Each structure stands twice: as C-alpha cells, then as structure tokens.
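Have a look at the structure below before the remarks.
What you see is the complex with one protein chain gone and the rest in place.
We call the chains A, B and C, going by the order they appear; numbering starts again at 1 in every chain.
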Amino acid sequence: MSFNTFGHMFRVTTFGESHGVAIGCVVDGCPPLIALTEADIQRDLDRRRPGQSRFTTQRQEADQVKILSGVMAHPKTGEQVTTGAPIALLIENTDQRSKDYSEIKDKYRPGHADFTYEAKYGIRDYRGGGRSSARETATRVAAGAIARKVVPGINVRAALVQMGPHAIDRGKWDWDEVGNNPFFCPDKDKAKFFEDYLDGIRKQGSSIGAVIEVVADGVPAGFGAPIYGKLDSDIAAALMSINAVKGVEIGDGFATAALTGEENADEMRASNHGPLFLSNHAGGILGGISTGQPVVARFAVKPTSSILAPRKTVDRDGHDTDILTKGRHDPCVGIRAVPVAEAMVACVLADHLIRHRGQIG
Amino acid sequence: MSFNTFGHMFRVTTFGESHGVAIGCVVDGCPPLIALTEADIQRDLDRRRPGQSRFTTQRQEADQVKILSGVMAHPKTGEQVTTGAPIALLIENTDQRSKDYSEIKDKYRPGHADFTYEAKYGIRDYRGGGRSSARETATRVAAGAIARKVVPGINVRAALVQMGPHAIDRGKWDWDEVGNNPFFCPDKDKAKFFEDYLDGIRKQGSSIGAVIEVVADGVPAGFGAPIYGKLDSDIAAALMSINAVKGVEIGDGFATAALTGEENADEMRASNHGPLFLSNHAGGILGGISTGQPVVARFAVKPTSSILAPRKTVDRDGHDTDILTKGRHDPCVGIRAVPVAEAMVACVLADHLIRHRGQIG
Amino acid sequence: MSFNTFGHMFRVTTFGESHGVAIGCVVDGCPPLIALTEADIQRDLDRRRPGQSRFTTQRQEADQVKILSGVMAHPKTGEQVTTGAPIALLIENTDQRSKDYSEIKDKYRPGHADFTYEAKYGIRDYRGGGRSSARETATRVAAGAIARKVVPGINVRAALVQMGPHAIDRGKWDWDEVGNNPFFCPDKDKAKFFEDYLDGIRKQGSSIGAVIEVVADGVPAGFGAPIYGKLDSDIAAALMSINAVKGVEIGDGFATAALTGEENADEMRASNHGPLFLSNHAGGILGGISTGQPVVARFAVKPTSSILAPRKTVDRDGHDTDILTKGRHDPCVGIRAVPVAEAMVACVLADHLIRHRGQIG
Partner (left out) sequence: MSFNTFGHMFRVTTFGESHGVAIGCVVDGCPPLIALTEADIQRDLDRRRPGQSRFTTQRQEADQVKILSGVMAHPKTGEQVTTGAPIALLIENTDQRSKDYSEIKDKYRPGHADFTYEAKYGIRDYRGGGRSSARETATRVAAGAIARKVVPGINVRAALVQMGPHAIDRGKWDWDEVGNNPFFCPDKDKAKFFEDYLDGIRKQGSSIGAVIEVVADGVPAGFGAPIYGKLDSDIAAALMSINAVKGVEIGDGFATAALTGEENADEMRASNHGPLFLSNHAGGILGGISTGQPVVARFAVKPTSSILAPRKTVDRDGHDTDILTKGRHDPCVGIRAVPVAEAMVACVLADHLIRHRGQIG
C-alpha cells in the first residue's frame, strides 16, 4: 500500500509503471474556468522527455499526453477550459523494450529501491524499475503544467548549478542559457565544460550527482502557514520525493549554520509596495510563510546506481553475488530532475495559492 | 488559519502561545496498552527546558507536564496505560515576564516571522513571538516522548555536529558525551571549545547557526512508501518544520552530488539476518523505504535574529526605522533543536510503524 | 487508535473522558480577527448542560469553559479576537462522582459500546463510559459556538420533533417555543404532553428514542462539492457521529422513496435575487451543493440502554449473566442531542464556508 497523492487543495494522484500500459495522473482541486489544452502540458513534457541528447537515457518515448476529463469548450467563448472536475491525464508507454530482466529479477541493485520495495511489499515490479522508475516523474511534469496555469503571476524556473564537484560561476548566471544546453545550466561556459565532463562519465559506464536550484518569482507575501503547514516544509517534502534526491535547502540553507545573526538577517526598507528586503538569505520564507521575495530552494541528486562497474550484492535467495546494470540509463539523473523540480514547486504554490485565497493555512 | 496537526496515523496537534495561559498538544492514534506516565514525558522535557545553562534563554519554565486524558490504570495490573483514546498534554506557562513590548509591537524584526504572520493573518501575537516562539517545541518534545514508547526497539538520538564554521571531529564521536555538555555535542574537545566560542558570541549580543545530526537505530526494513509517502520526505518536512531550520539532508546528503555511482552505491553481502550493507551513504533509506540500516538525517539551523546590533527595518505604518532586540534569547537556537529533532523523528517513525503494521504506505 | 478530528479546513480535535481530569478540544483553521470570548462559548454550553431538569442526567457539571490559546486583545480596538492560531478549550470535570463500578467493570451493557471498545482496544475506560460517554459532546458544543462566529449570516437551529411514537404537529411549529420547555420542542402543546409522557418513562427506569430536526437558514448557494465532498455526505457523517444516532435524512428524506419525479422536483421561478424555489423537498442541497434554500436534516436517536430492567449479557470471562444499570442517566438522550446537532452542522458549514471562499470543494 502506498501514498500516491500529493497536495492538500491542489491534489495530484499519479499512477503507472515504467513498463506498464500507461502512466498518468488525476489532478483534483483545479479551479474552474482556466484555459487548458494538451499543448500547454505537452510543452513542459517535451522539456523532460528522454532521448533528446546523449546525456539522458536513450529510451525513446513520445510522451504524448491526452486529457481524459475535466475540461470542456466554454459555452460562450468556445475556448477549452477547466470545469472544476478532476482532470485525468494519460501518457501511453510506447518504448517498453522487450528485454531480458533475468539479471535484476532476482538480484538487488545496490543503491536502488529493489531491496526495500521487496521488503515492504513482498513483490516488486522489476521491469524497468516499475513504480520506482524516473518515468513516473513525467506525470509530475504534466500536473505541474496545470499548476502553472493556476498561478499565472508566478514564474517557477530551475537550473542545474553543480555537477559532480563542479559548481557553476553564479556571476555568469543567465536564465536564457538554460534552454540552450542539454544540462539546463545557466552558466554558458560551465555548460560547455559539462559536455566533455559528462561524456567521460558516460563512456566509463559511470554516473555522477548534481545540485539543482529552483527559483519562484512573483510569489506574494502570505503563502504558507506556521508550525506544520510551512511553505518550506511542503517544498522540502516535494523535492525530497523526487527520485534520488538526498538533500534540500531553502535560501542560504546549510551555509547559514556558519553565519551570525547580523549577517543572516534580511534588513528591510519601506517602499511604495510594502517592505523591501535588502537581501534574501531567507530564500523568501520566514516562519513558514512567504515574504514576497523570490522563493529559492536547492536540492542534491545522487548519482544513479545503474552503472557498468560490477558491485557486490545478494540475490533473493540470500546468496552473495555481483551485479552490473546494462541498458539505457542516465549518466546524471540530476539533469532531468530540473523540469520535475519546477513542476513540484509549481504544484506546491498552486496548493498554497488556493489556501491563501480561502485564507487557509 | 493554519495546520497544527502533524502525522497521518500517529497524529500530534499542538496549541498555545509563548505568553499565553498554557501550551499543549493532543496525541491521537497512539496504540492502546502502552505504559505511560507523566514522568516518562517529563524526562524528555527536562532535556529541552530553557534556563539550564548560560547558553540558552534565561526564561525560567518548570515545563511541568500534565496528562489530561487517554490513560487509565490497567484493570488487572494497575499500571497506568494508554487506552487508544486521544492523549491531551498540558504545560502551563509560568514565566511570561510582564515586559514592555512597545519596541516590537509595531516593528518587524528582520529575520523573524513578524512581517509574514501579519501579512497572512492581519494580526500577530507580538508577546514573546506568540505561536512562532520556540516555546511551541516543548509540546513536540512531549509528544515525542510518547512516540518513543510506541517504537520501543528504535533508539532516536541527536547531536550538535557544527556550530558556526566549526564542525566536530567525527572520529571523536561519543554518544555518551552528548549528555555531558550544554551543547549536546558528541565530541568532548569541541564541546570545550564551544564554551568559549559561544560565550564570545553571547557577550557581543550576537548569535550563531548550527548543524544537528539525528540517528535512528533499530528501524526495520520496510518503513515508508514510494512516491509521496517517502520516509525521507516525511523526515524532511518534519525537520524543516522546526523553527529556524533552513536545510535538511539524508545520509551523505549534499555530498552525494560530487560522488560517482561506484562511490555512492552501498554494496551488500548476505548474512544470517538478511542482507548486510557494507556502507550507509543512503542514510538508511532507498526509494523512500527504510533499508534496516540506521536512518541518518542532518539539518541546518540559522542564527536567531534576536540580536543586540541594531538592524534596519520598517514599522507597521510603513516607515523606515531601526530595531534591536533586548531580552532573553538563545545565542545558538540550534542547541535546543537537538531534543526537538529527536522528538520529530520519533513521531515520524511511530507513524510509519503503525502504517507498516497495517501494511499501509 | 482512533480518529478524534472532525473537518477539513475548520478542524476540531476533541479529547477527554467522562470521569477524567478534563475534557476539551482544539479548533484549528479558525479565521483570524473574529471576536471571541469565553461567554460566547458558555452560552451554548449552558443550553446542553446536564442536570437542568428532571428529564436529563442528574450529574451536576458547571461546564465552565476556558480558552487556553488562539485569541488576544486586538492591538487597536482592545477587543478579544482570534489570531488564526489554534484555539484550545478546556472544561474541567467536577462531578465525577466516586462510585462503585464493579457492576459494569466486567460486564458488557447490551446496546452500549462496552463490548466493541474492548474488542477493538483490549481495554475500556468503564468509569462513566470513558470516551463513549455523551459527556464528550460538550466539547462539540464548545467548538460549534466558535463555528457560529465563523458563519455570521447563517442561523443554525434544531428542535425535537418526535419522542417515542409521538410526533409534533408541524402546523404548530414555533421556534420561539424551543427555549421554553426542557425538550427543545417547537410545538407548545406536544411539549406539555411530553412532560407527563417522559415522567412515566423515567419512573419506570426505562428510556425512549427521539427524532431531531436541524435547519440552517442563510446558507448561500454553492457550498459543498460533487461526488465525495458533498455537503449532505458531510452532514450525514457529522450527525451519525453523535452518540446513539441511527439514521439521518436530508429534506424529505425517506419519504422521497414514495414520490414521483413530478412531486419531488422543486420548481423554480426567477426573482431579483436569483432563482426562487417553489418548494424544498431537496432540503436545500442538490448534487451535494447548497441551493440557497434552508438546509434541512433530520436524525433518529435510539433510546439509551442504561435502564433499570435487567438484561441478559455476558461478562469478560465469557459467562452468562444479567445486568441492570443504576445511577444517573438520560431517559431520552435525544433531548441533549439538540444543541449538539446544531454545533455539528455549524462546524460543517464553517468548514464549507472556508472552502467556498477559496473556491475549494
């Protein structure tokens, strides 16, 4: 048994396995009268789609989304809009390559969820990782595309800011560059460097970790709630729910441990549009509630453990053995986590917009 | 409006303000027939209690807990046990020092929740910080003491591993030292160093951040669930909900970004008690589900912004002004976050134990 | 383990046993800036309070409520208002008469929850019924008093419309009479009749059932949601959760089974204030959503099984025995269910007002 629903007011329930018939989701709680077409969703899906460069898995999936419910042509304008009913989205699996799973069927891949799924359920869908596959994140991106329409004034963008030990030069940050390289990297020069770097990793059959930064501009003050309804708690849970994520931080994050109160406090000055903050160490959140500044979060993605080097493991019968994972996989799963993170944060913000509108925590 | 309930099966609802009549909580979903007395709870509360050294706020609170419901003498043994009914705990406030709040009543302290609470609710309880005060965490510690009784085979311990830029020497880690110094520091020598270091901070009227590590031993494999019911998501949300926390990581956390797949994979070998892991980079969680290894989490606590140095701010009427915060406060709030973090993780694990028992995600 | 929280947005968590230290509740999700004093709550509590006539239990409880949190004097007006923080209410038990429980400690009273609590928890609080006692409903009434302040334009009233086989004459319905007799009966003549009737029941040591009707005036169109968020589903669950309730109906309820479509349809005519319904068979709800007409619900309360006539039962050791219940109890528990039902419906409507404001189902 499991929890496959995310969100309180804007609720996303996902389903589907890597090598099943289809994957999809149901978005419940979407406000009515929002213009929405399949193209709106397809745009975001295409950014996450695998097989677009040699740096992501070579699986070829069209990832064509179909809206099954929750929209209709507006009786007056004819434009397709949401009705307030649940929106079901379907993406058929097309490239579930028929292959030999004997290697992983009875062995636990170190660093994978193989062993834990089996410990929990007594069974696991070994075909492509089943539910634990990154394929599930396509449905998150689809839901996130709807979330973006719910928060029209808010711009959620993410970028890869570190690969392996190599961090970008923040002085060279250019959002326009993010779409110009296969790494979603905002630093043009570092993107160039990553090309060779990741090629090396890939050719060795190895993999590498990464750090991603998400920034939401245009979030008004007052989103979130104290204690257990904190905006940062929700963002932390959302990002930590993405495959392979091992750490999350808000604003200056772990660096604040080394700061003094004087250094860390974001001072304020009056302006015509309310208080103006002179810095943003807090990452746009204080006491669990948004300040009106950009909301900034960062998260670490571990290297995928599907590698060519043989690793020690055990099989289902409890015997020592070795395993190496052939087949298509991402040398740096952090790359495709970029659009997924945007989607998750957009969903959190859609949820909080609705709460805020109802003055709900 | 707000969300003051934490947990799915083991549910904790807290209430109360820093300078109100009382604080407390209701623990719902606690299994029946568990031995529980006020002394069991008091023990944990006493560890968190302020005013015990010069390194925490000088507020004097007895923090005497009272069980209002949910227990009775067992009809056969006479021992006080839980009945399955909600357990209400009450802690009266005694040292709400009558003081002059005029300084903060109409000004927003930079780095505090003053501005955001007011943006959200149109009103804020300025008396000691109201609900945003760290005083609320006493009720979490009380609930955590009950959670510990629900998971008897699991040992949840935390320790301060960094203060300001000064990290402990992990080779000198000794759990027995944690109770021997006012910092919950497992490195005896560093604890000695922190005494002078924090004295300096305190005398300057400044403050400093910290990093805390929580370790849960004895968690069986199979706690947690895929996708949105992940054990690490729940821990991340729980720790991020503690006052002043800005980052959370599991296992090797952010360091995994720099690792290769070979380095990061925790290899396995067979043993009489199921698979044995040869390392624990994962921090005891794979795919959102526990592996049976120790669950390891770390989090960063920012420096409190209640400092003596004047900071630029604005008042409620929108005018520029300066503010400095006199009065009792913690030079390093991270210290008291140690028992709070233990309590939060214990609550998460109690929740997941119950789910696990019902084979629920 | 149990579910002691009611509501989605306006959430009430109750605690406490009949013969424990205190009973109380935490109301979370109450909007800020609503004027609220203990007197507002006391007024409703006093209507439900036992021992006010010979027709309810002779237990003497002051039922004095204390607000522990969630309110403060408004900084400008000085009026006590809600802050958006959770509101904890406490009512101390004072008349837990020390008595001999040996009769019921080891025997299951037929028609009571004695056997089922023990089947579920392996223990039960036999002292006055513990959590299953109607005493718990005092905390619901207290929460309901807050709910009423959240929906100022809505008037929720209830009345006893049947006792035993004796229904009121609906033509004589006068809301003003409800406060003039100990039965909350809107038919003056029937109330007179009930006096002798219930005296007879009481003197025999017997008990009798009743039917209560709740009417909410001023509910705007649009509260509720389709499918599983239906206003009538929420009302049904709320009323069924009151002790001893065995049936709930909305509008014409069970009588609609015998109607044709022509008879049952509430026709409409245009008016300056939107559609005007020419009848209200639907009880103000269509498709789970309020129509703008009065919301009307009715529910049946079974006779209490605490009676003087001996009944066949078994004891905890599995032996046949007989039991008769002495001591204080209500000859018609339906009477005190009247203010409780008002409170529950007020809570449901407060919940839906908040959802409606946020355009949430």
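Throughout what follows, contacts are C-beta pairs under 8 Å (C-beta built on N, C-alpha and C of every residue); 3 or more make two chains touch, one makes a residue touch a chain.
These numbers were taken from a predicted model, which means no experiment stands behind them.
Engineer: Using the touch definition up top, pick the residue from C:Q60, C:Q80, C:N155 or C:S206 that touches the left-out chain.
Structural biologist: Of the listed residues, the one touching the omitted chain is C:S206.
Engineer: May I ask which residue of A:G70, A:G164, A:G209 or A:G251 touches the chain that does not appear here?
Structural biologist: Residue touching the absent chain, from the options given: A:G70.
Engineer: Could you list which residues of subunit C touch the chain missing from the display?
Structural biologist: Answer for subunit C: residues 1-6, 14, 108, 110-113, 115-117, 119-120, 131-132, 136, 162-165, 201, 206-211, 221-222, 224-230, 232-234, 236-241, 246-270, 274-275, 278, 281-283, 285-292, 300-307, 309, 311-314, 318-320, 334, 355-356, 358-361 touch the chain left out.
Engineer: Against the chain that's been left off, what residues of subunit A make contact? List them.
Structural biologist: That gives, for subunit A, the contact residues 1-5, 9, 11, 13-17, 20-24, 26, 28-33, 66-70, 72, 74-75, 81, 83-88, 90, 105, 120-127, 130-131, 354.
Engineer: Name every residue on subunit B in touch with the hidden partner chain.
Structural biologist: Subunit B touches the chain not shown through residues 9, 29, 31-32, 84-85, 226, 354-361.
The rule we apply is simple: only the chains that are shown with their structure count from here on.
Engineer: When the centre of a chain is set as the mean of its C-alpha atoms, what distance in Å lies between subunit B and subunit C?
Structural biologist: Going by mean C-alpha positions, subunit B sits 38 Å from subunit C.
Engineer: Using mean C-alpha positions as chain centres, tell me how far subunit A is from subunit C in Å, no decimals.
Structural biologist: 46
Engineer: Averaged over CA atoms, how far is the centre of subunit A from the centre of subunit B? Could you give it in whole Å?
Structural biologist: So the centre of subunit A lies 27 Å away from the centre of subunit B.
Engineer: Among all residues of subunit C, which ones touch two or more of the remaining chains?
Structural biologist: 9, 29, 31-32, 84-85, 354
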